[in-house]
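Take a look at the structure set out below.
A single protein chain has been removed from this complex, and every other one stays in its place.
As written, the chains take the letters A and B, and residue 1 is the first residue of each chain.
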Amino acid sequence: MSTDIGVWIAAFATIGLVSFLFKENPLYRVIENMYVGISAGYALTVGYDNIKNLAVKPMLQGKYSLLIPIVLGILLYTRYVKRYAWVAKIPLGLLMGIGTGLAIRGLILSQVVNQIKACFIPLNSFDNIFMVLGTLIVLFYFFFSIEHKGSAGNLAKVGRWVMMIGFGASFAGTATGRISLFIGRLQFLLGNWLGIIK
Amino acid sequence: MKRNAPLVLSFIAGLVMILAFFFESQTLTVAENEIQNYGVILAAFALGIASVNLIQVHARNISRGTTLERVYSAILIVSLVGMALVGITKGQNHPTFQFWFNAIMAPSQSTVWALGAFYIASAAFRAFKIKNVDSTVLLISAAIVMLGGVPIGEAIWGGFPGFSKWINDIPNMAGMRGMMIGAGIGAIGAGVRMLLGIERSYLGRSE
Partner (left out) sequence: MMERITKTDSRVIYAILLVSMIIPLLKPLGLPLTTPAETQALYDLIESIPSGTPIAISMDCSAAGYDELAPGTIAVLTHAARKGLKVIGISVIDAGPSLLQKSIEASELGQKEQGIDYVNLGFVAGGETAMASIARDIKGMYPVDFTGKSTSNMPVLNGVNTLQDVELLICVATGTPGVPEWIRQVGDPLKVPIATVVIAGLVADYAPYMQSKQLVGMVPGLRGAAGYEGLVGKLGRGTAGIDAQSVGHVVILALVVVGNIAYFATKGRGKGKGGKA
């Protein structure tokens, strides 16, 4: 059994949260509130470090243009003052513009062009034919300019079945992942805490 | 000014990002680098907004809530302030900061996600019924992929891993690719609308 107080606290945190499965209880609520508080405090810390290292220090060393994002960043908090809440939309607009611009230029190449390029494979095996046709049929499912009736409807139905195979694989992955996570918690409780397994 | 300033800034920033990618120009590259740095700093400032919201809500609970609500909210605020104080004054790498990260934050986040395994088990029992072709295809695919991914599946039938890999690499891949291309085109369209100011929902309600 572990003698590390951190391991004991982590064990009680784990058991407290798992106990919610059986019944909500005060231990669960205490752990939940501690966890939310500590997570928020963690985020505040990393945000502070980023602002200090990437904005304040370089600005004090002569890069005065960084005063602009510092002021804009502070303006984000005007959302809490009703009269000046509109000012917070200015830095928000800038943030959204940057993110959107970066995403658009990346999406065009990576998610559209390169994925379409990868469909240009020789149709000399069942697998290759299935891959290309499957992609086209799924794309057709999302094409609503033609009414999905008759043969178009049947094609859309096949597209839906192809997607169902993918959703089944995704569900399998999700179930696998959550089971893995719980196994990790069990390994911690039985191994690190109780010392029953290695 | 109230309505147009954010839209204009958003348009200029987005345009610079896109043009700098497609055209080689020293001016555009300098502008792109500067604006990206601004974005990183703004994102760092934005990390504090969740904490401010939490403090607002829970301070209200402490002043007006029931006894239990006051206790729980006090625990939250003390944890938040304590963790932030240690981190800001001593640094992220300080043993006390890492202690509370390892003792509460990491195991709690992990456990909350891990509880999903039980909800999936319960849903598997109650909700996953083979009612039509779609659900049948979904469940068969899920069963094969689940069994193919673990040694017991291979012990039951040696073909499970290969069949599971085939499902993942061929039909699943085709389906996901179709959705990816469609979603990519849709996202580009939505992004262009946002940059042109046609889509403004991210700014909230206008006064």
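The rule we apply is simple: a contact is a pair of C-beta atoms (placed from the backbone, for glycine too) under 8 Å apart; a residue touches a chain by one contact, two chains touch by 3 or more.
Keep in mind that what you see is a predicted model, and the values were worked out from it rather than measured.
**Q** Could you tell which one of B:59, B:124 or B:198 touches the chain left off the display?
**A** Within the whole complex, the residue contacting the unshown chain is B:124.
**Q** Check each of A:89, A:160 or A:185 against the chain that is not shown and name the one that touches it.
**A** A:185
**Q** If the hidden chain were put back, which of A:16, A:99 or A:159 would touch it?
**A** Counting the whole complex, the residue in contact with the absent chain is A:99.
**Q** Which parts of chain A are in contact with the chain that was left out?
**A** Interface residues of chain A facing the absent chain: 21-22, 42-43, 46-47, 49-50, 53-54, 57-58, 98-99, 102-103, 106-107, 109-111, 114-115, 117-118, 131, 166, 169-170, 172-188, 190, 196-198.
**Q** Taking the full complex into account, what residues of chain B touch the chain not shown?
**A** With respect to the unshown chain, the touching residues of chain B are 21, 33, 36-37, 39-40, 42-44, 46-47, 91-93, 98, 101-102, 105-106, 109-110, 112-114, 117-118, 120-122, 124-126, 128-130, 139, 143, 145-147, 149-155, 161, 165, 168-169, 172-173, 176-177, 180.
Going forward, only the chains that are shown with their structure count from here on.
**Q** How many Å are there between the centre of chain A and the centre of chain B, using C-alpha atoms for each centre?
**A** 3
**Q** So in the complex, the part of chain A that touches chain B is made up of which residues?
**A** So the residues of chain A in touch with chain B come to 5-7, 9-10, 13-14, 17-18, 20-21, 26, 29-51, 54-55, 65-66, 68-70, 72-74, 76-77, 79-80, 86, 89-105, 107-108, 111-112, 115-116, 118-119, 127, 130-139, 141-142, 159-176, 178-179, 181-182, 184-185, 188.
**Q** Give the list of chain B residues in touch with chain A in this complex.
**A** Checking each residue of chain B against chain A gives 2, 5-18, 21-22, 34-52, 54, 56, 68, 72-73, 75-88, 91-92, 97, 99-118, 120, 124, 133-135, 137-143, 145-146, 149, 166-185, 187-188, 191-192, 194-195, 202-204, 207.
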